[in-house]
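All protein chains but one are shown in place.
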Amino acid sequence: MIAVLKNTATKEQIGSLVGWFESQGVKVHESQGDFCTVLGLIGDTTKIDIEMLQSLDIVEQVTRVSEPFKKANRKFHPEDTVVDCGGVKIGGGNFAVMAGPCSVESREQIIETAKRVQDAGATMLRGGAFKPRTSPYDFQGLKEKGIELLLEAKAATGLPIVTEIMDSDHLQYFKDIDLIQVGARNMQNFELLKALGKCNKPILLKRGLSATIKELLMSAEYIMSEGNENIILCERGIRTYETYTRNTFDLSAIPVLHELSHLPVVADPSHATGKRSLIEPMSMAAVAAGADALEIEVHPNPSKALSDGAQSLTPDMFVDVMKKINAVRSII
Amino acid sequence: MIAVLKNTATKEQIGSLVGWFESQGVKVHESQGDFCTVLGLIGDTTKIDIEMLQSLDIVEQVTRVSEPFKKANRKFHPEDTVVDCGGVKIGGGNFAVMAGPCSVESREQIIETAKRVQDAGATMLRGGAFKPRTSPYDFQGLKEKGIELLLEAKAATGLPIVTEIMDSDHLQYFKDIDLIQVGARNMQNFELLKALGKCNKPILLKRGLSATIKELLMSAEYIMSEGNENIILCERGIRTYETYTRNTFDLSAIPVLHELSHLPVVADPSHATGKRSLIEPMSMAAVAAGADALEIEVHPNPSKALSDGAQSLTPDMFVDVMKKINAVRSII
Amino acid sequence: MIAVLKNTATKEQIGSLVGWFESQGVKVHESQGDFCTVLGLIGDTTKIDIEMLQSLDIVEQVTRVSEPFKKANRKFHPEDTVVDCGGVKIGGGNFAVMAGPCSVESREQIIETAKRVQDAGATMLRGGAFKPRTSPYDFQGLKEKGIELLLEAKAATGLPIVTEIMDSDHLQYFKDIDLIQVGARNMQNFELLKALGKCNKPILLKRGLSATIKELLMSAEYIMSEGNENIILCERGIRTYETYTRNTFDLSAIPVLHELSHLPVVADPSHATGKRSLIEPMSMAAVAAGADALEIEVHPNPSKALSDGAQSLTPDMFVDVMKKINAVRSII
Partner (left out) sequence: MIAVLKNTATKEQIGSLVGWFESQGVKVHESQGDFCTVLGLIGDTTKIDIEMLQSLDIVEQVTRVSEPFKKANRKFHPEDTVVDCGGVKIGGGNFAVMAGPCSVESREQIIETAKRVQDAGATMLRGGAFKPRTSPYDFQGLKEKGIELLLEAKAATGLPIVTEIMDSDHLQYFKDIDLIQVGARNMQNFELLKALGKCNKPILLKRGLSATIKELLMSAEYIMSEGNENIILCERGIRTYETYTRNTFDLSAIPVLHELSHLPVVADPSHATGKRSLIEPMSMAAVAAGADALEIEVHPNPSKALSDGAQSLTPDMFVDVMKKINAVRSII
């Protein structure tokens, strides 16, 4: 860590700051410039609070050289992590496709979808039971009943299940779930992250709506620091000024996360774009960018007015998308 | 609500959609243009899911005319809400200043700060006991011990207390807290919002890092829909590309929230700017824009290297800021 | 176009507004709801100023149904446009790679680079002669001398040239340039766009730092409305809060632009990411997303300290990237 001090800093102030750093177990190299003093901090600076330092009057700028995340850091763990989700491996060259409806609606719907996506080549079933909704008046999901239906679909097909948790008090319902998803809005719900760090389930951690790549890794670090290292990171689009797509799909995050971390990365083109017609090209692009898995919405029931045109692909469309995905995978 | 349908929509598709709307208790006016069909939906459309509608293939665009929030909406509740926080009234012409340290560190620190900010004119004491931190390795607060110290400071000065909650399981510690703060990262932690809707304490709801004004109101609606209508909204800066300030302080949100809602609005210049030198001008600006309260960081202890220059004001600086705030208040 | 009027609008105000619309040659369908009046505008609304309408007191919201761009619009020109740049075709299934250094530095540098990228499979040579720089103290390019050197490199290799223009007064130097680039900072330099609309050269129009997809198309429309329809659009990253990459590469813009417009789309992974290690995966992703061309920085001279590590690829690295690009192209 490098701290640049203002040229208005007095010797006493500098001495006091250096003393404090040393009391934190960090060695300090001081060098004096024409316009400023530079302190190079050497040793374990992960516990130094960079925002606090930046707010000091005598500090011009602070720059981290070593990253504040350790367990998620590829520097200290060079080989790819492979996460096993109910028998399906993700990462380290293992590729998976998680498909299914946004919400679990009924036994028939979820079992039919499971069968259709399995036939098309999906290796895991996704479906929402606990649904985070912007409005309290919108459908909040079938909750524990939805979990039960997902497990019935698993029994019928053998597909492992990924579904979202919204509160640590609900963990009791997730005992047989293969991969527990943390949604974008909860990426910095630190109490939930800590609770998940104490369970021994694989976690799919979605990037927050305006989270930086490093904040996503710090949230993974929260879970890992409690003992659970089975984390899959997820790029699902970030919030920008552009309104044509629901979010802006930051595909660069995929190779960046692979550089910075050993954890697998999944991409979610359905939530990232919000538009059915973009799922195919953006799935292909995500795979070309190195995604270890895709999470795609598929809804089985084209006969009803509403599902007719949903952002979700129909099972038939999904068959085509899988072919394209596999073609891109074949040349990676 | 207005739904514009594509000119590729067939009569059957339109009829099916109209039937579904009617089954939801909404009347439909259909008008046919050269390039599109327009459906005007009349009645209670708060339960219609706009994102789902937008995702239909036959739908070009959907526009809400009436807002999806009801209890927070000024249209249905024209007079200002006044929230009573342990005897301090906020809103409807009542102005308050909440001051104190970012974190509660010790009995001495919090009691001294309480006395100093009270002398300067603050009417409530703020201080963090449960601290949301980006890194699991950063100081997480004194937790329940911090709450106890805040209550000691209240006993010593009579100042009501505002402090942050991070998990509904901690509610037991907040029984004697006067105003419970929900931080930006938890603005869409819907399970926490629902739990707070069932307690009878005033809630200070901070805008999320990249939450729209309407999403902030929808989160207030979550709390209110469970029965608790004592909500104060808080503008604390939003995330943008500008890095000179920690966040971008969206002061326009203050008059906008007053137009859309009857709830009081507090502004937090300390977190919004992250720079001590900006607290004074931005406090004055927030009051000029109509803020019902300010939340300002003040730290008492200028003798230590670290607190010396913290973003927090010293008590002496705070005295000057209070004079400027009062001057602006006098002409509002 | 749909205009939703507030329920406070009087009959006189509505009548006056309807009269004004009719005077603009637009037919109006009026429908009355419980909470609002909706005007459906039918006919050619491209000249109606939507921002002005939105600012009227009686107007709640205005929504465009038909897009305000015509010449760039795929609805009125369904087949792909193919742009011929000095013999190299782009669009409609024709793919090109433009490679070369950020700035032209010397005859030797540009000619060597041209030969190396040509050998690796590039079909056009890029290089900056007029350089837009944030600081007036930074190198501003070799200007007309740089153009001369680019033309020498063209003579030596046969590669057509793409290079940036910054002012319409410089058009005299671009007579022999095959594709004239408009940089992101000039995307809404409307006087420059109009001047380029009157020349008969292909134009590569880069998306502005925070331009929406529709604003990019409106800027293309400026050029096309003056008579020049040989436009190639370019996604080169947008500005967001994320700082790890120089910009956020909005790859979704590629299929979106293809849906909305018939114009070819090029992607620029070098400027979008600012990181050499990301060029390969993001080039592959851009091709998988449907890009009609790529623009990639390559610098020939690894012996100097500075170019040693530049964001630019070395020619050897570029050989590898071309192989990966061609592999992805083969399955599109």
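Just so it is clear, A, B and C label the chains in written order, and each chain counts residues from 1 on its own.
Note that in this section contacts are C-beta pairs under 8 Å (C-beta built on N, C-alpha and C of every residue); 3 or more make two chains touch, one makes a residue touch a chain.
Just so it is clear, the model here is predicted, and its values are computed rather than measured.
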Omitted chain touches shown chains A, B, C
Residue of B:Ile42, B:Val162, B:Leu196 or B:Ile254 in touch with the missing chain, whole complex considered: B:Ile254
From the list C:Thr63, C:Asn94 or C:Gln311, pick the residue that touches the absent chain. C:Gln311
Using the definition of touch stated at the top, determine which of A:Ser16, A:Thr46 or A:Ser66 touches the missing chain. A:Ser66
For subunit B, residues in touch with the removed chain: 210, 212-214, 238, 240-245, 248-252, 254-256, 259, 272-273, 277-278, 281-282, 284-290, 327-328, 330-331
Please output the residues of subunit C touching the missing chain, sorted low to high. 13, 16-17, 19-20, 46-47, 49, 51-52, 54-59, 68-69, 132-139, 166-169, 185-186, 188-192, 194, 208-210, 215, 218, 221-222, 225-226, 239, 246, 274-276, 305-306, 308-312
Interface residues of subunit A (partner: the chain not displayed): 2, 4, 29, 31, 33-36, 38, 40, 42-43, 60-61, 63, 65-66, 210, 239-241, 243
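Basically, only the chains that are shown with their structure count from here on.
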Greatest separation from subunit C - chain, by CA centre: B
Quick one: which pair of chains has the most contacts? A-B
Report the most central chain, judged by the distance from each chain's C-alpha mean to the global C-alpha mean. A
Report same or different for the subunit A and subunit C interface, where same means the shared residue numbers exceed half of all residue numbers found there. same
Taking each chain's mean CA coordinate, subunit A and subunit B are separated, in whole Å, by 26
Provide the C-alpha centroid distance between subunit A and subunit C, rounded to the nearest whole angstrom. 31
Where subunit C touches two or more other chains, by residue: 210, 240-241, 243
